[in-house]
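Here's the structure, in structure tokens; my notes come after.
Here the complex is missing a single protein chain, while all its other protein chains stay put.
So, subunit A:
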Amino acid sequence: MAEILVLVDHVDGEVKKVTLELLTAARRLGEPAAVWIGPGADGAKDKLAEYGAAKIYVAADEELTSYVVAPKAALLAQLVADKSPAAVLVSATAEGKEVAGRLAVKTGSGVLTDVVDVAEGAVAEHSIFGGGIIAHAKVKTGTPIVAVRPNSIAPEAAPAAGAEEAVSVTLSDADKAAKITEKVVQEKGERPDLTEAAIVVSGGRGVGGAENFKIIEDLADSLGAAVGASRAATDAGWYPHSFQVGQTGKTVSPQLYIAVGISGAIQHRAGMQTSKTIIAINKDSEAPIFELVDYGVVGDLFQVAPQLTEEINKRR
């Protein structure tokens, strides 16, 4: 069976959940082979094997993570040449898509981004135009490169051998043209990553000010959720831009999305419409967000949200 390369997303030696989703999807296409780039693979190999990695290619050289994206694409291009995989899967994060783009140029292959499902033959499903259209696409030329949106595919364990093989690549000067001199950690809390979280609680214009975002954070914390914000809220400076959910921000697809004080303009809907269950609290009964909801409450968020937090905490 042909190999399917899966680029591992990891932070501080921890495999991110999206990688387990990619390994699960890869099993539909062939035999998953995880590709770990950077130091720290040892602590993660069991997890990768548990989710179906028959092989684990480890490129431990720290140099590969010292430059913007290009070295990762160089390593994958070499593996594509050496191992002739049937497809390469990466996560559809901002960086994952960039790796996919460079790899596509290097290998002369078609690339499909922001895919929400993958079927046999590497047929990819897209949810486009803010979730209004479902399209299926495939790659005609080269090795299919597919960037899959986090939280789109349920990860399932399927233990495999996880045989390790050390790999390396010689970087060109062009691969080393954009040097990362410092990684600055700004927001690191206990909350899960926005794009990976099973539950997201977002606040919008109705929240009314930076200080009121505590209401959103308290609700999020009662559910172990990530916090998001609409563009109105980030534009006003109430919450950092990196938490913006929407067309010009992050796309999320959690099990549960709670929109608080968000009217639901297309700008916002484009970033959350594929959430499985949607709840909204808004004082305007005509707000378009109510067209999407499974459950909605028309009311004052300053009354409803704290009560919800309290009720959830009571049930814990």
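FYI, a residue touches a chain if its C-beta (ideal position, glycine included) is under 8 Å from a C-beta of that chain, and two chains touch if they have at least 3 such contacts; residues count from 1.
Definition applied: contacts and distances are computed from a predicted model.
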Choices "Xanthine dehydrogenase molybdopterin binding subunit", "Electron transfer flavoprotein subunit beta", "ABC transporter permease" or "YdbS-like PH domain-containing protein" - which one is the UniProt name of the chain not shown: "Electron transfer flavoprotein subunit beta"
From A:G40, A:G110 or A:P155, residue that would touch the chain that is not displayed: A:G110
Contact partner of the left-out chain, one of A:Q78, A:N212 or A:Q267: A:Q267
Interface with the undisplayed chain - residues on subunit A: 11, 68-70, 73, 93-95, 97-102, 104-106, 108-114, 123, 127-142, 174, 177-188, 193-195, 199, 223, 234, 241-242, 244, 247-249, 251, 255-256, 266-267, 270, 277-279, 281, 285, 290-300, 303-312, 315-316
